[in-house]
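Following this message is one structure expressed as structure tokens.
One chain of protein is taken out of this complex; the other chains stay put.
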Amino acid sequence: MLSTRDLVLSALFAALVAGLGMAPPIPLGFLPVPITAQSLGVMLAGALLGAKRGGLALLLFVLLVAAGLPLLAGGRGGVGVLMGPSGGFVLAFPVGAFVTGLLAERFATGANPIRLFAVCAIGGILAVYAGGIPWLSVVAGMPLEKAALAVMAFIPGDFIKAGIAAFAAAAVRRAGVLPTAHA
Amino acid sequence: MLGLYLHRDSAVHRLGAGVKMGGLLAATLVVLALPGALGALAAGLLGLGLLVAAKLPVGRVLRELRAPVVMLTLLFGCQALLAGTGWAETLAAVTRFAALILLATLMTLTTKVADMVDLFERLFSALRPLGVNPAKMALMLALTIRFIPLLAEQVREVRMAQQARGVERNIAALFVPLLVKILRLADDLTAALDARGYDPTDDGRHT
């Protein structure tokens, strides 16, 4: 059962992911595409809150996007965006947070940034792309491998985000303010 | 909490959120079942009809559609150049999805966020047998909406700190105070809910 604290944490991280989408993207000189911080929120929610609460946080986020709040990067929202070419990535956010959390609960319970990085990369990149690429392929009527190729430009930025998420999560865990994940 | 809603006095606006959502789902299934070109035509005509009926400004609606259409066109262009084959089918498929996105966008522009959230709450009640607690989902959605402005402000502060220090600095270190703040906020907020008599064991049924 969800405790009051569980509900509060999920809601606050959902609001954090929305807040991250409202910030201007971070330009990194050596990358062709500026990185938007939203998928950083997916990884942080999973790594810090665990599977259940992290997945729930991103589910709340997706529901509010579907409800018509302009919460996606660039002020976009609504069911239309979710049905659009990049919609699969957003719909996979809850799965990404859930997988990140599940792996973190098993393999990265400490403050080891390398382990946390691996967990964030698998949950926040692999799981999210596993939802996003097939969706793109269907919507754009293109073969799967072409769809995969089309989003390759975003991969380096996402690895940087996994790094940021891993170091931030490790530091928060060392600070000892984290509520214990009682599943 | 205005969201993307665009108020007009029209029959489309007055339709219930559930009707619109159900209609969108049905239209999507029908259009996808039809052959590409026919589906595109059907969805396109329906979308244009609703656009006129909803009295929405065409320019505003097209602006909402710009991002997905640009992306689809780019993808379609690459496809046509690289793959070479089946461009007519691809065009039909892309047009079909653009038309469906138009339908979905119309729903968002004509339905208030609060009505959509109410619809979700009714859906959660239907999912009660699966262990979903509608009262908790409703409270979480409300809490999220309430705290978005506050957290957007906090993220802006972190971004300003990043700019002030130069982005080459450790970005992760800048997120840590924000995360610690959120976790402490969670403590206070939990106490505040408890203090006002919130009972997490309540399953939302009326007694």
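For clarity, chains are labelled A and B in written order, and residue numbers in each chain start from 1.
One rule holds for everything that comes next: a contact is a pair of C-beta atoms (placed from the backbone, for glycine too) under 8 Å apart; a residue touches a chain by one contact, two chains touch by 3 or more.
The rule is short, and it goes like this: contacts and distances are computed from a predicted model.
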Missing subunit (named according to UniProt) among the choices "NADH-quinone oxidoreductase subunit M", "Microcin C transport system permease protein", "ABC transporter ATP-binding protein" or "Cysteine synthase": "ABC transporter ATP-binding protein"
Neighbouring shown chains of the undisplayed chain, as defined at the top: B
Selected from B:V30, B:L45, B:M160 or B:A192 as touching the chain missing from the view: B:A192
Among B:L6, B:L143, B:V158 or B:A172, residue touching the chain not depicted: B:L143
Hidden partner chain, residues of chain B it touches: 1, 139, 142-143, 145-146, 149-150, 185, 188-189, 191-199, 202, 206-207
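As a convention for this text, only the chains that are shown with their structure count from here on.
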Between chain A and chain B, centroid-to-centroid distance (C-alpha), Å: 16
Chain B-touching residues of chain A, taken from the complex the two chains share: 1-5, 7-16, 18-20, 22-24, 26-28, 37, 40, 44, 48, 56, 60-61, 63-64, 66-71, 74, 76-86, 136, 139-143, 146, 150, 163-168, 171-172, 175, 177-179
In the complex, chain B residues that touch chain A: 1, 3-5, 24, 28, 64-65, 67-68, 71-72, 75-76, 78-79, 82-83, 89-90, 93-94, 97, 100-105, 107-109, 111-113, 116-117, 120, 133, 136, 139-141, 143-148, 150-156, 158-159, 162, 167, 170-173, 175-176, 178-180, 182-187, 189-190, 193-194, 198, 200-201
